[in-house]
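There's a structure below that I have some questions on.
All protein chains but one are shown in place.
Order of writing sets the chain letters: A and B. Residues in each chain are counted from 1.
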Amino acid sequence: MRLSSPFIFASNSVTRIMIWVVLALIPGIVAQVIYFGWGVIINAAIAIASALLFETLILSLRKRPVAPSLLDGSAIVTALLLAISLPPLTPWWIPFVGTGFAIVIAKHLYGGLGYNPFNPAMIGYAMLLIAFPKQMTAWLLPVMLADHPLTFSQLLQYSLHTHLPNSLSLDAVTGASPLDLVKTQTRLGQTIPMVLEQSSNRFGSLAGIGWEWINVWFLVGGLVLMARRIISWHIPLAMLTALIVMAGIFYLIDPNLYASPLFHLMSGATMLGAFFIATDPVTAATTVKGRLVYGALIGVLLYIIRQWGGYPDAIAFAVLLINMAVPTIDYYTKPRVFGEGRGN
Amino acid sequence: MLTAIFALLALAVVFGLILGFAAIRFKVEGDPVVDKIDALLPQTQCGQCTFPGCRPYAEAIAKGEAEINQCPPGGETTIQALADLLGRDPLPLNEEHGEHTGKTVVHIIEAQCIGCTLCIQACPVDAIVGAAKQMHTVIDDECTGCNLCIPPCPVDCIVIVPVEEDLQSWKWPYPAMASGDKRP
Partner (left out) sequence: MKQPLSTFFGGLHLKGHKTDSMRQSPKVLPLAKQLVFPLDQHLGQPAEPVVKFGDKVLKGQLIARRGGPISAAIHASSSGTVIAIEDRPINHPSGMQATCIVIETDGEDTAVDSNHFADYYNAEPAALRDTIRDAGIVGLGGAGFPTFIKLTPTTGKAIETLILNGAECEPYITCDAMLMQTRALDVLRGADIICQAVQAKQCLIGIEDNKATAIAALHEVLQAQQFRHPIEIVTIPTIYPTGGERQLIKVLTGHEISARQRPMDVGLVCQNVGTAVAVADAVLQGQPLIERLVTVTGNGIKTPGNWLVRLGTPLRDLLAPHDIDCRRHDIIIGGPMMGFTIDDTQAPVVKTTNCLLIQTRQVAMPAMPCIRCAECANVCPAQLLPQQLYWHARARDFDKIQDYNLFDCIECGCCAHVCPSHIPLVQYYRFAKTEIWNRELEKQKADRARERHEFNLLRHELKKQEDEERRRKKKELLNRAQGKTESETDSKKAAIEAALARARAKKEAMAVAPKNIDQLTEEQQKQIDAAKARRRQHEQDKV
């Protein structure tokens, strides 16, 4: 018998939230398939399978009931977010090891769903990036730019046996992402307009062929989540605003050295990060003011690392570093209690 | 070499003086630790800890002469509170001193009482009223359940009764555990 009131409930559940997150990811994933081939699907399949495997294993090791945790869908969301962040051309063990690390180390060693201070998918990503930089930085060229776009079976071949068709080398099918390109070329002394002109075929209309549309579709998915009240607007808005402000200031200072705010918004994993990664409720700040601070800090840090750090994109590190500050942010942004701190 | 030694010596002397002065100047009257420990003890004054009352036990803990797990009436809660206060690890209750039971008080079976006043003299909190050759009775609200009145009673007319939960002391139970979540 239920002891305490209330006795009526809104039809909400963790599973429902997770299902909506997966649904909202679909447009972006489809865009990724269109521009970079089936690799993301292969990675997602491997990641989800290994997430379920690791979740089952670790739950039985911890002597916890397996079914409720498997059914809540959180492991699938973690796996999916990691798979989307991975390069589409990777050996199978990259998603496998990454998900294992995310589920076992980042999630369950901290106590499981709800207790992990760091975003598990991003922990998995960061671990892979540090441990296997070669595999993690080889992005495929967009399908429409490649001389020989890889088919599904060729991608699968590579995933399983790290084997490319005989006529192709790894260098022929991969290339630097627009973010990477801008960063390395400006460091070599070129101005941004020069970079854009030289590789005009790579940059499309906004921020790189493929990337810009992937970002648009993740933005659409994110807006759906907001409309369904799965996520609140505070974190994405604060993060994107901070990014625009940072990029805007430096763009105004010297457009030859610093890329435009639009470029930063629409390239890399900006939208995925703003709507799906930074908003992970477990690891984000929970107060209203705290969420604004948290989002803004991620935006600022994202720009700093992209501009002056060692990595072309920085969603994972920005989010993880600000995750660390969450307890402090929450502590100092407690809301005013009803009736307190007012003149009356 | 020599200068270094002198410099160190000089430093030692100066700081020694400062510390010595501070020790005298800022001396804390009384022993606040004892008060703090005493405040955490249940004040049953039962002596099960082998000390004659809660304050002597608190003093012994402060001096390091007693462990923090000798108080059966306080049980786990008191041990945990003492451990938090003193920054020690909580220990399981030392069974030599008794078991932690629910709260109890004593009642005098009034028909059997001969009015000998022995229990009145034994009660550490003056919770028994009566006079020589008059029937005695226990003030329930003041009884701490120390049971010190039981051994002196020549007619064994004092009984231990558990304190029943009433509407005022009723507590909402701790909710059943969430699934996949067995930690306390």
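Throughout what follows, a residue touches a chain if its C-beta (ideal position, glycine included) is under 8 Å from a C-beta of that chain, and two chains touch if they have at least 3 such contacts.
Here the structure is a predicted model, which means the values were calculated and not measured.
Enquirer: Give the residue, chosen from B:64, B:92 or B:175, that touches the chain omitted from the document.
Expert: Hidden-chain contact among the options goes to B:175.
Enquirer: Name, in rising order, the residues on chain B that touch the hidden chain in the full complex.
Expert: Answer for chain B: residues 38, 41-45, 53-55, 112, 114-118, 121-127, 132-133, 142, 144, 152-156, 165-181, 184 touch the chain left out.
Enquirer: Could I get the residues of chain A that touch the absent chain, sorted low to high?
Expert: Those residues of chain A that touch the unshown chain are 1-10, 12-14, 16-17, 68, 72, 74, 112-115, 232, 281-282, 284, 286-288, 330, 334-340, 342, 344.
Here, only the chains that are shown with their structure count from here on.
Enquirer: Could you grab the centroid distance between chain A and chain B? Build each centroid from C-alpha atoms only and quote it in angstrom.
Expert: That pair's centroid distance is 56 Å.
Enquirer: Touching residues of chain B toward chain A in the complex: what are they?
Expert: Those in contact with chain A are residues 172-173, 175, 179-183.
Enquirer: Which residues of chain A touch chain B in their complex?
Expert: 3-4, 59, 64-65, 68-69, 111-113
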